[in-house]
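First up is the structure itself, then whatever we jot down about it.
The other protein chains are all here in position, but one chain of the complex has been omitted.
Note that the chains are named A, B and C in the order they appear, and that numbering of residues resets to 1 at the start of each chain.
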């Protein structure tokens, strides 16, 4: 059995660490190198103690330039866990060298450079690659991922909102102009950065909305929802930071566009995700809970028809570092390289 | 200076304990008795250690029947921190005996017994008192509270939603048919009850929606919003339980019913609550945070106009045991008895 | 490859749930039945949602009597995750029927029935089995476990204290009469029981000592330490409940009984646990942290020589539900049945 040879660039962040954890345990993957400027010279077991027992003795952080990394002949697949903008600097030479790139940043999630510029405030760093990039949500784009050279792993909030709405939009159950999505994220979502506003005493026993009314993730959310609805979709999205480390809870409402009862709504969702190993649709009265999905690649969904308001209520829970980032990227890798889709992934 | 002589019935719950804390420190109040069946015979300092240093040596839990309590000549005002249904058993004889009653349960919040029965699933226990009961939200019903014999302290979620929407509805800024409210509550909101689903390992690092689509609090929310809008209002309300002890964060959206920019929206809110000592309206870009208001009687609000969706976004944070329950009840007491409204209350 | 056929009795508690999680993922184990009186009739996926995706469709909670369970011919190994006293009721017929029993309760940890009675306040329920029972700490009793029919999985606190002290006592580094152990446990250690004192608002942002000066776990701790020291050992043990769900941190001090420097102390510990897959001894300046070991079967240790006081300081971290309970029980099962010791266990 051949092993896939992979690299992780940016292994010091929360998504990078989670990616490393999963890849080190993946039976078909070898982690050939981990690239980190800040951790060069630090033994990985010291930098990331929870991963110490999984770490091969010869694995060390390297500080490789994009060019040097692209020149390595031994890599099949490179994961980029870097800030947007920086990711593109690596993606360009890696793609030129023919490596498969799975990027966890926002750099290649949008089809249009102009939308990137509108939401990220700078010109797109590599617009020539947008055409080949595939949005890495296997439940929507499995076939395209199979042949992709550049896979853009979705954002954490977008995963929960897009998968939550996909069945309703595809089946025409709701009016896309009335969508309101509220999400609460654990604080790993803000990244592992030295910021006094994210210290435990600031975040514990606290909860607040932020990033309204135009959070960056709206760009990829609306792109994907528009494709699902077959028309332009603009939504309200309100993200919140909550006093937990990991997890996202999303609650979505939209006006029903047709008569629908609870069992028909559930049935639509069950059918849409039948056979999807990582999507679980609860039957009422059960509702998703973050605790059920933390440290997994699962997303849990539930729907409720509210006859009082004639709205559909949709609930989704996922791990922002799991299905919302690192493990979803590995799921995409499995798809891309023809491995069993659940291989090496926590259910 | 005369002291108001008060009693608390149900001091063993979270709201009751908070009420006791505030009343023990209130310069114009004497706590004449605390009634608790379960804690009779337990020294208050043992039952409620954080309150030990505030506790007068002669204060003890008494197990008084409604009739015995009503017969006590030395009480001016009785607080009921009891489950709905049980509260009415005390309210009836207390009102017959002429005591001012401030009830923290849901028993007297609704104008119509039929709505109570619809939402609470049993016939109203004392419909004859509904006519005299006043909904105890001072920012809306200050004058009525001044003359009231029976004050129904609002629910925790309703306080945040009603105050959050009041300016917009009164000024006609939004379409009431499009209101969607999402709230996250700390777990004291579920009460101090022996329930294994509320243990720390179940709630910490967890977050989930519940009580959808027809939570009981909708009954009082829609009653008050309808009065504010001058027409029947039905809304979507999604409550969530979050991994914190205290606090409520509420995010509300509604379609704008007129052209409006951010500064006009803020101005409407600032004017509506000008002079209100316990309502703080943030100027953008600031947003409310639970941490700012925990252990206070304050509610923080903010509004955002979203030109992309032509919606108004409204944010509110309060302490579910403070402005959402106990301290708001004391604020109503201050109003009722002509004391300075901020007397004895944490800002 | 033959599969070991196992049963779990008491799968509704925290240890039982963790045991079920690990056994469901163990490549050499089949969970033939899960016994729970309280959950009979509840679908396992509903009772334990985080385990839903791992659950075989035909697995259901059964309410089996000790005799009925013992009569089942298809079981190789039965795990008892029950309160002390109740465990013995199952162990007796199971042993009579020749099943291997791994008991997570305290019923068979002590060699002497009189000590059980002293610490647990009742006569031992099955003293005739004490002779064959083996204390299931593989790092100390691996050989005895290999042939055992009745394995008593160690308590959570004892695991950290006994493994923490074993090298020092065996090498004669410290005076056993001077041992003081302080431990802080996550609140799963108190069990999944409906107790209002363990609600999140009571435990979060709180921390306190309890169970002093004679916690029940002292009985097994002192039994094992005495065996290691070759003389009777009596220690001070102070347990604390902390605001976390899982994990134990233990700090131990004892007077040095000989001249010793830091590197010699570390070397003693490294040598003692060389080759142990689940014991990690940190080199100074690193110290154990709960975060590193939660959800694993690992225990982390560190030692410090304090020249100012001529004491040895010993630090240990483990997951109270992992190495302190469920996964350690599975480690013992692996040893007992000749499987690779790390099989199916999280490193």
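Convention: a residue touches a chain if its C-beta (ideal position, glycine included) is under 8 Å from a C-beta of that chain, and two chains touch if they have at least 3 such contacts.
Since this is a predicted model, take the numbers as computed values, not measurements.
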{"item": "Omitted-chain contact residue, chosen from C:247, C:324 or C:346", "value": "C:247"}
{"item": "For chain B, the residues touching the chain missing from this view", "value": "46, 49-50, 52-54, 204-205, 280, 286, 289, 291-293, 295-296, 298, 347"}
{"item": "Footprint left on chain A by the chain that the document does not show", "value": "14, 186-188, 192-196, 198-201, 203-205, 243-246"}
{"item": "Footprint left on chain C by the chain that the document does not show", "value": "178, 180, 182, 184, 186, 202, 204-210, 212-214, 234-236, 238, 240, 242-247, 249, 251, 253, 287-291, 294, 304-306, 308-309, 311, 313, 315, 317"}
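In this text, only the chains that are shown with their structure count from here on.
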{"item": "Innermost chain, where centres are averages of C-alpha coordinates", "value": "A"}
{"item": "Most heavily contacting chain pair (counted by C-beta pairs in contact)", "value": "A-B"}
{"item": "Whole-Å separation of chain centres (CA-atom averages), chain A against chain C", "value": "37"}
{"item": "CA centroid of chain A to CA centroid of chain B, Å", "value": "39"}
{"item": "In chain A, residues with contacts to at least two other chains", "value": "204-205, 289, 291"}
